[in-house]
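This structure is in structure tokens; I'll ask about it shortly.
Here the complex is missing a single protein chain, while all its other protein chains stay put.
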Amino acid sequence: MAKISVKVDGVTYSDDVEARMLLVHYLRESLGKVGTVVGCDTSNCGACTVHLDGRSVKSCNMLAVQADGHEVTTIEGLADGDTLHPVQQAFHDCHALQCGYCTPGMIMQATSFLKDNPTPTEHEVRVGMEGNLCRCTGYHNIVRAVLAAAGEGGGSQ
Amino acid sequence: MIPVSFDYLAPTTLDEALAALAEHGEDAKVLGGGQSLLPVLRMRLNAPEVVVDLGRIEELRGIREDGDTVVIGAMTTYADVLADATVTEHIALLHKAIAEVADDQIRHRGTVGGAIVHADPAGDVGPAVLALDAEMVIAGPGGRRTVGAADFFTDLFETAVGEGEVLVEIRLPKHTGWGAHYEKFVRVSHQWSIVAVAATVRAEGGTIAEAKVALANMGATPLRAKATEVALTGQPATDVAVREAAASAADGTNPPSDLNGDADYRRHLATVLTRRAVLAAAGS
Partner (left out) sequence: MTAVAERTALEIGAPRKRKEDQRLITGRTRWTDNIQLPGMLHLAMVRSPFAHANVTAIDTEAAKQAEGVVAVITGADIAATQGACANAWPVTTDQKTPAHLPMVVDHVACTGEIVAAIVARTAALARDAAELVDVTYEELPAVLDAKEAVDDTVLAHPDLGTNTTAVWTLDSAGQGTGGHVDDAIAEARVDGIVIERDYRQQRLIPAFMEPRSTVVDPTGEQITIWSSTQVPHILRFLIAATTGIPESKVRVIAPDVGGGFGGKLQTTPEEFITLAAARQVRKPVKYTETRSESLVSAHHGRDQYQHLTLAATKDGTVTGLKVELIANLGAYVALVGGGVPVLGAWMFNSIYKFGSYRFTTRNVLTNTPWVDAYRGAGRPEATYAIERLMDELAVAVGVDPLAIREQNWITHEEFPFTTVAGMTYDSGNYEAATARAKEIFGYDALRVEQKRRRDDLDPVQLGIGISTFTEMCGLAPSRVLGSLNYGAGGWENAAIRMLPTGKVEVITGTSPHGQGHETAWSQIVADRLGIPFEDIEVLHGDTAVSSRGLDTYGSRSLVVGGEAVVRAADKVVEKAKVVAAHLLEASEADLEFVGGRFGVKGTDKGVGIAEIATAAFTSHNWPEGVEPSIDAEATYDPVNFSFPHGTHLCAMEVDTETGATTMRKYVCVDDIGQIINPLIVEGQVHGGLVQGIAQALWEEAVFDDNGTLVTGSFVDYTLPTSADTINYESEHTTSPSTTNTLGTKGVGEAGTIASTPAVVNAVVDAVRHLGINDIRMPLSPERVWRAIRDAGSAATGDTP
């Protein structure tokens, strides 16, 4: 067991974890942050995407112990109270989700991407979101939503 | 899936890391950015007893200039390399290859050194450092040694970094003013390369004064297309001339056959992609 201290969605947690525990399992099982999900075991699907110190990472592709001393933001910490983040709002407005399983990862990647590139072209959005698989939407409306969020200042938040 | 149980060490200095590796020998596995190792551990394809995480060793991070050389710490992330103006200016090929590594999230965590030591023959960093004639600085119990890229990649997933050793930094000769292009061929964008070509060219007027070309996934290691490089030297940067030189790109390679293509297809691809990469690098 290793002692870790991680700030998640604004709250600092100190826990003993097994070294082998993945960050995503720490979030889901230890902290109850079940908004972040697991979709594969090879880091391809991106469903588990969270922010580590403000940048998108795949939380199934790192150990909880590696997050010691760092700050994690999950989909559950993105909205400002009842006010949705512009990317969340854009996903709703553009019907960018169906089953919703990939959605937390998509939104977390989109917010990180837009921070780096606040005014992307459609092509840049498509490449920027390539690490997140969706099986429902054909990506069409996801791309639309990210572009819409960029227009709404989603990149500057 | 969940990895097997292991002990975890997170040294904060290189010396501590080397000491830990010396103590645990072959039971230990080095964790860099973890973007290749974690899937391996999760699939239980590897079951180390001890994982030594280099992620907290500050001295292994960062990019600096040292005369005619750009020095990149092994634990520097792809994202940090992509954001670095020195890299863009002096070793543009590395920038272009790393921009094609996996995806945004992976590039935020994955490290240049990790990719080089992992030595997947389909990886994007290997051919770039090979083409750029990089040198790898390896630290071990007996001190430091430097190995040229040509001797570094020894076999499938194997490098000159031995047990108990750590890749410390990558020294890349500046190729200031050289054109560069990385031509990656995949079926879907999150795949490893079926074949990729890293090319960097010093053009004088319309003539190729010097060209360096390396191939991904054309054998057990990244490979230089030496015959093509020789044939390109002094040629005009035209489609006809480059096409002829690129025809020998697959000479001496031993590409794999798998789901994405048989060896003969890869040999063919290598010639087409080499032509495209060189022409793009030459600005034609």
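Read from first to last, the chains carry the letters A and B; within each, the first residue is number 1.
Throughout what follows, contacts are C-beta pairs under 8 Å (C-beta built on N, C-alpha and C of every residue); 3 or more make two chains touch, one makes a residue touch a chain.
Just so we're clear, the structure is a prediction, and the values are computed from it rather than from any experiment.
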Touching residue (missing chain; options B:4, B:83 or B:230): B:4
Residues from chain B at the interface with the omitted partner, ascending: 1-2, 4-5, 43-44, 185, 187-192, 194, 259-262, 265, 268-269, 272-273
Touch list for chain A against the chain that is not drawn: 18, 20-21, 28, 33-42, 44-45, 47, 74-76, 78-79, 84, 88, 91-93, 95, 97-104, 107, 122, 125-127, 129-143
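To be clear about the criterion, only the chains that are shown with their structure count from here on.
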Residues on chain B engaged by chain A in the complex (per definition of touch): 1-8, 10, 31, 34-35, 38-39, 41-43, 51, 53, 55, 79, 102-106, 108-109, 189-190
Residues of chain A defined as touching chain B within the complex: 2, 18-22, 25, 41-44, 46, 49, 52, 55-58, 60-63, 65-66, 68, 109, 112-113, 127-128, 130-133
